[in-house]
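As you look at this complex, bear in mind that one protein chain is not there, while each of the others sits in place.
The block that comes next holds chain A.
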Amino acid sequence: MIEFRNITKTFNAVTVIEGLNLIVERGEFCVLIGPSGSGKSTILRMINRLIEHSAGEIRFAGEPIRSFAPEVLRRRIGYAIQSVGLFPHWTVEANIATVPRLLGWDAARIEARIAELMALLGLDAARFRTAYPHQLSGGQQQRVGVARALAADPDVLLMDEPFGALDPITRDSLQAEMRRIHAETGKTIVFVTHDMDEALRLASRVVILDKGRIVQSATPRELLHAPANDFVREFLGKDDYGLKLLSVETAGAHMRREDSGAVAEAVREQDSLRLALSHMVALKTDRLGVEDSTGRRVGLLLLADIVT
């Protein structure tokens, strides 16, 4: 879907990206992560030509991005940023309709799309449709920002630390929404963050960057089990490394297919082992039931199975 071929970027004779090669496949949730100054935002903004690359070629849907007019390219790529950037003088619905209007959709199609997106992002249309951004909480604003980025059904969604300014609880729920939206829509998403937990939680692939170079590109599991070098190990953290390992494993994959009728409390199949462990500690127990998404018991999870 997106391909970087030997990309270099220099700002005022300072090279910030050097010889970058990266392919983001269709449907991937690709998270770029690195310390500040690692070039992650620059890479993201080169995709929609908000920043022009200095050398090499970037391809979008098989075509070099410079074969598109910048506006045409950008209208095919959703864009959500940390500061949200809602237009304060437009209502929520007008904000969401920005790109469809630029593309000249008819009114009925725009109406239907706004309703669909507000439902997708869990925004109460009756309350918020005609509200102005300043009447919304930070979390609600970012929901509108994501809805706006998705409005014209873009092939690719670019997100630059979209949840970085939110409180932990709101961030948690928006991360869950993004996982669900990614599963439901199958969009290709390129997501920038500096929060490793967020990367491990969301990514189908994590790309770790340092000083404009890719240090490691791997699935969250591969990354945790085989960090490429000390920089990656350091970035993964020492104190809660074990918990991070648990966070990429699901209860479903580690349970025993045994009857758990005798155990009162349960977690879901797709819940992480980290969550299961937390429940066990809180409940002072060494076993939990496991249920599927419909609430039916499918197995039993023991503390010993988590640790081994």
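Quick note on the criterion: a contact is a pair of C-beta atoms (placed from the backbone, for glycine too) under 8 Å apart; a residue touches a chain by one contact, two chains touch by 3 or more; residues count from 1.
Keep in mind that, in the parts below, contacts and distances are computed from a predicted model.
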Omitted chain, identified by the protein name its UniProt record gives, among "Alcohol dehydrogenase 2", "Actinorhodin polyketide putative beta-ketoacyl synthase 2", "Spore germination protein" or "Osmoprotectant uptake system permease": "Osmoprotectant uptake system permease"
Option from A:9, A:40, A:53 or A:75 whose C-beta touches the chain left out: A:75
Full-complex contact with the absent chain, from A:8, A:54 or A:98: A:98
Option from A:62, A:88 or A:295 whose C-beta touches the chain left out: A:88
Which of A:9, A:40 or A:148 contacts the chain that the document leaves out: A:148
Chain not shown, touching residues in chain A: 48, 50, 70-75, 79, 81, 83-91, 98-99, 102, 132, 134, 145, 148-149, 158
